[in-house]
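Missing here is one protein chain; the remaining ones are kept as they sit in the complex.
Per-chain residue numbering starts at 1, and chain names A, B, C, D and E are given in the order in which the chains are listed.
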């Protein structure tokens, strides 16, 4: 089955992006496909390569990049939400791209399930 | 009277940083002093000069920089919170500086009032 | 308010429901829900909007967020009809708990009771909840 | 867990209360409250911690956030005594509503009723609420 | 002490918890989504009635106006203040406690 994932909150502040990661990993392990993850609102803050968590903590951004590379996931960051929060191409981590909200509606249409993580 | 301000949420997602701005402006207009504003947790996302809100929307980061310049406010961003969210010297807007949590406790001690805005 | 247009998108038609449960202005959820709704119009899907709990406050008349230097997006709900988005459901129990009626809202809506709202939700292909 | 030390800071002593009302792990508030508490120890202030509403869950025994790949910071509350932070107040009504008692907590605390908690809050110079 | 509540009482228990800790001298100011607590004829009206009758409950006018709540219709005893009034409440009744 194909899953689309929507993430509406930033890393570390809320558990949303942790839950989304663990859900996505489990879905892939069960043989499902996750063609696209859409980062909206504060969710765009998951995409900055400048982040540097403490040594004993998880690296949320790197986890996304690695998952995307291994499984060919399209990590899409909402352009309007990103611009107003200072997420631009120059700070984007590997695997992320910036695009429009149409990419969210599109995955909603194309995927079998859309799963939302927010606050 | 001297006010310290604590902001725990990022711009646009929550009203906290808007409320803090309007409160600070009102305090200054009434002749009070605001020596320091401390940005903690997602509040550190108020400090990026890369942000570019839509033309018809308020520019939250620029508002802080201008207020700080006009009134000599010390805009302090928590270093640990900033690092894990990708807020570093290279993206800091004018008037902001990165320092430790001790700066928050210090303003709590020195100011007559500490006013908190969060979620 | 849109970032792009995808008028040439074609495919199956799904029932999309946007569920709005948060008050406006305190968080950006209400505004960003409306942004997705407007974009969705370009995809020719079967779109409906549900307002319940504090979400009914999004449609309240007389809002003026400009006093907070914020965007005043409530009038945009009146533009939805022009995008052929006409299914706006508002929960009766939510209105009543807030001392409101349909007359307090900026647009004509269909007021439904909780049981009917639950049926409408269960009848969707995609639910986006804000 | 500290970013810096300011042992040489001197000045007046204020009564600082850290009010904890949120559950741990769902948001970072609980963890970051604890970080400020630890830093405050270096300033020789009169520090107390209040746990009420879902904040009492922060002290619950048996937590293991590592299963979520998150920091497991509950044991750190046991280190507070070493920083001479010994005033931990937990609200009785909040515990009871959650089916908990002081035996369910990772550290010894003073359980107080709501009226007493209100008095303690009113008696502070600085309140940081997380 | 000045307490602020910034969440709707119809969505969270923050207002109720704050009122339970207001004591005999505390002041309450409702801000942001908390201003819905000032709507008359709701469950919150009943909870607020005591301290409101004693003149200890305030609501932030700009947040009311942003949300389309007429300042003339707020619950009995609730006083409407602007941001300057918010500042003055902190001055007169501080310290501040945010029921976030």
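Just so it is clear, a contact is a pair of C-beta atoms (placed from the backbone, for glycine too) under 8 Å apart; a residue touches a chain by one contact, two chains touch by 3 or more.
For clarity, every value in this text was computed on a predicted model and none was experimentally measured.
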- Query: Looking at the whole complex, which visible chains does the left-out chain touch?
  - Reply: A, C, D, E
- Query: Which residue from C:39, C:65 or C:117 sits in contact with the chain not drawn here?
  - Reply: C:117
- Message: Considering the complete complex, identify which of A:12, A:64, A:96 or A:117 is in touch with the unshown chain.
- Response: A:117
- Query: Which one, D:19, D:34, D:49 or D:74, makes contact with the chain that was left out?
  - Reply: D:74
- Query: What residues on chain C make contact with the chain left out of this view?
  - Reply: 19, 21, 29, 52-53, 114, 117-119, 121-122, 124-127, 129-130
- Task: Quickly run down the residues of chain A that touch the omitted chain.
- Result: 1, 3, 8, 15-16, 19, 22-23, 25-27, 29-30, 32, 112-119
- In terms of residues, what is the contact footprint of the unshown chain on chain D? 22-27, 53-54, 57, 60-68, 70, 74, 97-99
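Simple rule for what comes next: only the chains that are shown with their structure count from here on.
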- Task: Show which chains lie in contact with chain C and also with chain D.
- Result: A, B, E
- Supply the minimal count of touching-chain steps required to go from chain B to chain E. 1
- Query: Where the centre of all protein Cα atoms falls, which chain's Cα centre is nearest to that point?
  - Reply: B
- For the chain pairs C-E and B-C, which is connected through the larger number of C-beta pairs in contact? C-E
- Item | Whole-Å gap between the CA centroids of chain A and chain C | 25
- Task: Mind checking the centre-to-centre distance between chain A and chain D? Centres are C-alpha means, answer in whole Å.
- Result: 33
- For chain A paired with chain B, centre-to-centre distance based on mean C-alpha positions, whole Å: 27
- Message: At least two partner chains per residue is the criterion; list those residues in chain E.
- Response: 6, 32-33, 62, 95-98, 100
- Hunt down the residues of chain B that sit against at least two other chains at once, touch-wise. 8, 12-13, 15, 22, 41, 57, 80, 114, 116, 118-119
- Task: Could you please write down every pair of chains that are in touch?
- Result: A-B, A-C, A-D, B-C, B-D, B-E, C-E, D-E
